[in-house]
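Please find one structure pasted underneath; my questions will follow.
One chain of protein is taken out of this complex; the other chains stay put.
Should a chain be cited, it is by its letter among A, B and C, assigned in written order, with residues numbered from 1 in that chain.
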Amino acid sequence: MIKVGIVGGTGYTGVELLRLLSQHPRVQVQAITSRKEAGMKVSDMYPSLRGHVDLPFVTPDDANLSACDVVFFATPHGVAMAQARELLAAGVKVIDLAADFRLQNLAEFEQWYGMAHSCPDLLAEAVYGLPEINREAIKKARLIGNPGCYPTSVQLGYAPLLKHKLIDPTHLIANCASGVSGAGRKAEVHTLMAEASDNFKAYGVKGHRHGPEINQQLRIIAGDDSVNCLFVPHLLPLIRGIHSTLYARLNSEGQAADLQALYEAFYQGERFVDVLPAGSAPETRSVRASNTVRIAVHRPLPDTVMVLVVEDNLTKGASGQAVQCMNLMCGLEEHLGLTQVPVLP
Amino acid sequence: MIKVGIVGGTGYTGVELLRLLSQHPRVQVQAITSRKEAGMKVSDMYPSLRGHVDLPFVTPDDANLSACDVVFFATPHGVAMAQARELLAAGVKVIDLAADFRLQNLAEFEQWYGMAHSCPDLLAEAVYGLPEINREAIKKARLIGNPGCYPTSVQLGYAPLLKHKLIDPTHLIANCASGVSGAGRKAEVHTLMAEASDNFKAYGVKGHRHGPEINQQLRIIAGDDSVNCLFVPHLLPLIRGIHSTLYARLNSEGQAADLQALYEAFYQGERFVDVLPAGSAPETRSVRASNTVRIAVHRPLPDTVMVLVVEDNLTKGASGQAVQCMNLMCGLEEHLGLTQVPVLP
Amino acid sequence: MIKVGIVGGTGYTGVELLRLLSQHPRVQVQAITSRKEAGMKVSDMYPSLRGHVDLPFVTPDDANLSACDVVFFATPHGVAMAQARELLAAGVKVIDLAADFRLQNLAEFEQWYGMAHSCPDLLAEAVYGLPEINREAIKKARLIGNPGCYPTSVQLGYAPLLKHKLIDPTHLIANCASGVSGAGRKAEVHTLMAEASDNFKAYGVKGHRHGPEINQQLRIIAGDDSVNCLFVPHLLPLIRGIHSTLYARLNSEGQAADLQALYEAFYQGERFVDVLPAGSAPETRSVRASNTVRIAVHRPLPDTVMVLVVEDNLTKGASGQAVQCMNLMCGLEEHLGLTQVPVLP
Partner (left out) sequence: MIKVGIVGGTGYTGVELLRLLSQHPRVQVQAITSRKEAGMKVSDMYPSLRGHVDLPFVTPDDANLSACDVVFFATPHGVAMAQARELLAAGVKVIDLAADFRLQNLAEFEQWYGMAHSCPDLLAEAVYGLPEINREAIKKARLIGNPGCYPTSVQLGYAPLLKHKLIDPTHLIANCASGVSGAGRKAEVHTLMAEASDNFKAYGVKGHRHGPEINQQLRIIAGDDSVNCLFVPHLLPLIRGIHSTLYARLNSEGQAADLQALYEAFYQGERFVDVLPAGSAPETRSVRASNTVRIAVHRPLPDTVMVLVVEDNLTKGASGQAVQCMNLMCGLEEHLGLTQVPVLP
């Protein structure tokens, strides 16, 4: 059994990790830390876990994390980079669900997350945990920066086009929408139900942290630094789900290509990426509470491609992807513990 | 024109007051206070008011409230009782939307609101602002305790039965449900959209502040101190709306009565109470954003009466009722500014 | 492997059966019938099942249901009773998720379902499929009437009180609320999103089909024909979830009893019934997409007990319970295929 520790289990990515790991056939969760809630049973905070998770929150000091095989950080930005070095030195594999190990550019990290990076050497070593793009590196990694929720959907949507150089990479538009669980479990006015339900709006219109992450990764995927993606997030009145509507201008090769066949070939054998039949429009509910991404590719104008992508932001967009990475890092079958059927209706 | 001041306009009852008063043909809103937001335009916080309310928030010192005819307190509990005396002395009529002037029993007030009452003499003078029950007293009042949202629906539902002494008053059950706007605009985890939407639960199961208010008022209405009502609130995954399902055991007079005719007669001429045809089930949406209460009376068992009541908790359950009281206190037609048609769908 | 057939897989109980059975370790789904959709892949109607269910809908003639070990009817009322005899004769176990085998009183069945019962002898043989109440009979049954969604929650809530004769059974009040998936996937105006969301109401106020089922079963549980329960359903603006608020008057034994201890003892060892700690208020989301019922018992007044029950109407209220029955009938461990952790948030 893989011994797992979770740092910061009180947020939504934490409870989602516990939902998945408590059913994982090869995992034993050893400890879940929360300074603030130490002593409280996890299932007292999340009654959904009654009968499935019997652990209490413990302080980091009591957690004995260095005896774990894998430690997940489901914490605010900045926590993992303060603790990763010691765990790695103890031979523990580390997966950070926050942003500490996503942005390779230190200046960008500091600009968007408001703090200096405390361990650039580890950042340089860290592997970006998107298995469909980075599988082999993940298998060998000891430190994972787990992708952001929006960037996961945008990368998987654009990857086939960028890899095959079929579009003008300089003017991509990613019009995205997310459920409110993406904002986490912090008490804030703008995510109150009386504010965020029965409502829809764009947000982050002056720039959003996932913008630089998207551009960094799309440039790596394309092998082309000219990639530039305008990322516009919107807030959906639902809890779980991300929908990305991606636009690009096809170049002449792109206009000649069979895009449907291209996408099907690109993702053939990928257990968690489902290319829908031509003409489809994926629904967020079709992946609810599952680790699957569904993609449809359209060519609404001769020179324009539109890609529609749905994911559950807490599963494939966060905790499910982290478990997928863990499976790869630990030599397990990639899908273990991730075979939940989406909940519909 | 009636000169109106609003103390504490940043919450939901504040913005609802502004929605109603900005359209009121005989009102001029003079000042809206908020220490914290002083200087900010009200419409910057609530863009829905752009083009309708051009005032900024001001500090209480700058508000010159004593020059107003009427001042509404849309504040947390405890604020109105600290400021009412001075305003009343200046000849200003005061309407408190919080609970400072609802509970006549000082011990109950202290128990449920966690503070001593600072002006028992004013409390004794204050009139409970439920026009359908207390109209004449309201007309003459200079200080109003505006009813709680739940108590409004429960009182209007039980009043005909209690006034006519048709039920066993000692075992009333008020099974109620409210939208989340009733919890106000405070940043709290339990009313986050990711917590409160797609969910339903009872709350306050160990006792709720509206319980003693309900019992106080039902006893007054019945003229019978043996009235005892078990009040059980539930939290609905919607923003506006209260639905009360009221149960009581009919006595022999009650079993002999024509309850439908009784309710229609009791509320005849009441502009804001609509008794539905026999066999109806009122919907919260049928009163959305309006000052109307709709009521249906049923006799599901020979000795049991069930009354269904819907109201908009922010309108008839709070700000609309306060405006209705203001109209009465100022000698205006009772319905002025309150003729909005419910928004459906 | 248990060979399973599903008659009528296009509705919500059908897709929920498929969600559960496609993950069941000892089940092979052989055929899913739909006359109307024959030839269509199930996953074309329900993309959530892509990668999990590869079968097409087939006509009943092509389904070869008599070769199955178990056949579920996820059909409108009246279908199962027309087909059960032939299947039973072929040695197939039959579980009807509709109401054909719930009401033992033929007149009541005819009154509430608008059709004569076509096989009273089978009805007499059928076992009511509520395992926590009827486990031994279910194990030996070949024909199951799977309980209604509301009746499941009401029975489990009242059973400890009735079995121990602690309440006045003649005046029970079950104030219940359900999500819209309970109405099924029929195209009807009143369950359109623009009608049913942002709304709350009672319905079935002149009587609801689950009323006689509730009374039949509570009488059996109590061993007392005087049981009478007023059942009042309400429609919640959410998809999945039932919440029942149950009231009863305690007799002197009841007032002397330790109700919390009683409930914990009554349901000790029950995997799918979770008695919450004293003072709790269960949330529908705490059982979302799981087969668990959570119960809290309260004594808000000295002589009054209130029981709060939550379930997922499609899982424990329908398809999950049916699978639980199948496990028992087939000699499998009762929880197989039903260990999903509730999805929260």
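Everything that follows uses one rule, which is that a contact is a pair of C-beta atoms (placed from the backbone, for glycine too) under 8 Å apart; a residue touches a chain by one contact, two chains touch by 3 or more.
Because the structure is a prediction, the values reported are computed rather than measured.
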item	value
Omitted-chain contact residue, chosen from A:241, A:317 or A:337	A:241
Given A:165, A:186 or A:201, the one touching the chain that is not displayed	A:201
Selected residue (touches chain absent from view) among C:4, C:196, C:214 or C:248	C:196
Missing-partner contacts on chain B, residue numbers	12, 15, 18-19, 22-23, 46-52, 181, 185, 198, 239-240, 271, 274, 276, 282-283, 285-290, 292, 294, 314, 339-345
In chain C, positions touching the absent partner	12, 179-181, 183, 185, 187-189, 191-198, 237-239
Touch residues of chain A, complete complex, unshown partner	171, 173, 175, 177, 194-195, 197-203, 205-206, 228, 230, 232, 234, 236-239, 241, 243, 245, 247, 249, 279-285, 288, 296, 298, 300-301, 304, 306, 308, 310, 345
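We take it that only the chains that are shown with their structure count from here on.
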item	value
Chain with minimal offset from the mean of all protein Cα atoms	C
Whole-Å gap between the CA centroids of chain A and chain C	36
Distance between chain centroids, defined by C-alpha means - chain A, chain B (Å)	45
CA centroid of chain B to CA centroid of chain C, Å	39
For chain C, residues contacting two or more additional chains	198, 239, 282-283, 285, 288, 345
